[in-house]
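What you see is the complex with one protein chain gone and the rest in place.
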Amino acid sequence: MQANLKEVTIKKLKERGVSITSIAEITYQIQKKYSDYTVEDYENFILEILEKREVTHAVLTGIAIDEAVEKGIFSPEISEVINRDEPLYGIDEILVFSILNIYGSIAYTNFGFVDKEKTGIIRELDERGHNNPDQCHTFLDDIVGALAAAAASKSAHKQQR
Amino acid sequence: MQANLKEVTIKKLKERGVSITSIAEITYQIQKKYSDYTVEDYENFILEILEKREVTHAVLTGIAIDEAVEKGIFSPEISEVINRDEPLYGIDEILVFSILNIYGSIAYTNFGFVDKEKTGIIRELDERGHNNPDQCHTFLDDIVGALAAAAASKSAHKQQR
Amino acid sequence: MQANLKEVTIKKLKERGVSITSIAEITYQIQKKYSDYTVEDYENFILEILEKREVTHAVLTGIAIDEAVEKGIFSPEISEVINRDEPLYGIDEILVFSILNIYGSIAYTNFGFVDKEKTGIIRELDERGHNNPDQCHTFLDDIVGALAAAAASKSAHKQQR
Partner (left out) sequence: MQANLKEVTIKKLKERGVSITSIAEITYQIQKKYSDYTVEDYENFILEILEKREVTHAVLTGIAIDEAVEKGIFSPEISEVINRDEPLYGIDEILVFSILNIYGSIAYTNFGFVDKEKTGIIRELDERGHNNPDQCHTFLDDIVGALAAAAASKSAHKQQR
């Protein structure tokens, strides 16, 4: 069942334009100064992270919200706020806290960094969302940042043990 | 605009079967040992809490998810998990952290208490969700608990200052 | 090294009047309605939880603060606030979030519950702190609650998997 949720999650990410490799590349960018791990190593860390039920729940819920906004299913008052990804809308960040919490403070600071720098695919998602009125990636860009940050934290913990 | 979000939120809560009074009654239950505030006082605290953009965003997003699950709009894998409110599904609790965070540690402990005790309308929502396969209140019961707990915290802070 | 921190932590808890059994008894109290685990089972869960570096760091830091307050080492302005465990002092709760975060939302709600009910040894610590001006357990009572709540969450996850 859990294995199943993992497969569903990977497929869903792909459908929304995000490969595991593109997430691993973000982790590689932020960690290359401190570590010898390769993009492939980070892919494996991300695949392990996706074993966790809390993680797949967060990813699938977040993408479901983005899709509901695209399809015009939510009431207009909240849809509009989400779709514009207003700076004061913080539910997307709160949702990925359920991923970051598991991986501790290193995950938090790395998430803050890639969220502000908009590293790699995060910038692409951001631009796609802004340039296409029918696309919403408000939750997805934070999900990608959180997975990349979790992989950075996981690799740091592994090196120390 | 913010005033508008507040009105929309109160109306939406009512539509889903939750009055401001029913939330204030929970706060009254958990605070009556420590405080002389009345149900009406807590109603006023809750109305002040609903002035905050982070709060209305959380309430409207949570209810939108419940409604999407009821309408069968989300993909079946995640819909099923949300609808059963699996003990290991924690996104509903995480979402209301965006409310609890603002009101500090007293809000957290009170939320934990009412969530476990299922005080007042929380129990009703829980039963309605379990007895009617076409109703989903997975996010709403946590939203109600968080608003009640935030009002308890607000009243405690007021008494001390 | 990590094993060492675990032993140091267990010894320190004992020095401050808290046995692993007394923590396990809290978990048993709050879980007996839902589960067949015994006090001894919860002791084992708690011992596993104390393998985690984040957990031992939180326990040792919290107890170090309590001891510094008792010895009059901190500056009077903050010592006084901590020693009275003012309702608005929330750093003790925040510190144990580093334990609760790892064990998810079930840990949070159980922590809120035992913190408010003051189950078992938590009440004793609370009273000892209030009745003896030279004892401070402001951080310790939250640490005990968090460890008990983490064990409850760990057992719930185990049953589901």
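As written, the chain order gives the labels A, B and C, with residue 1 at the start of each chain.
To be clear about the criterion, a contact is a pair of C-beta atoms (placed from the backbone, for glycine too) under 8 Å apart; a residue touches a chain by one contact, two chains touch by 3 or more.
Note that this is a predicted model, so its numbers are computed, not measured.
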Exercise. Just one of C:10, C:65 or C:106 touches the chain that is missing; which is it?
Worked result: C:65
For this session: Can you work out which residue in A:94, A:121 or A:150 touches the chain that's missing from view?
Result: A:94
Problem set entry | Interface residues of chain A (partner: the chain not displayed) | 30, 86-88, 90, 92-94, 104-106, 108-113, 115-117, 156-157, 160
For this session: Extract the touching residues of chain C with respect to the undisplayed chain.
Result: 4-5, 8, 12, 53-54, 57-58, 60-61, 64-65, 67-68, 71, 73-75, 77-78, 81-82, 88-91, 94-95, 97-98
Problem set entry | Contact footprint on chain B, counting only the chain that is left out | 2, 54, 98, 101-102, 104, 161
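Throughout what follows, only the chains that are shown with their structure count from here on.
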For this session: Have a look at where chain A meets chain B and say same if over half of the interface residue numbers show up on both copies, different if under half do.
Result: same
Exercise. At what distance in angstrom does the C-alpha mean of chain C lie from that of chain A?
Worked result: 32
Seminar exercise, completed: Chain-centre distance (mean CA atoms) for chain A and chain B, in whole Å, is 26
Seminar exercise, completed: Note: chain A residues in touch with at least two other chains are 54, 98
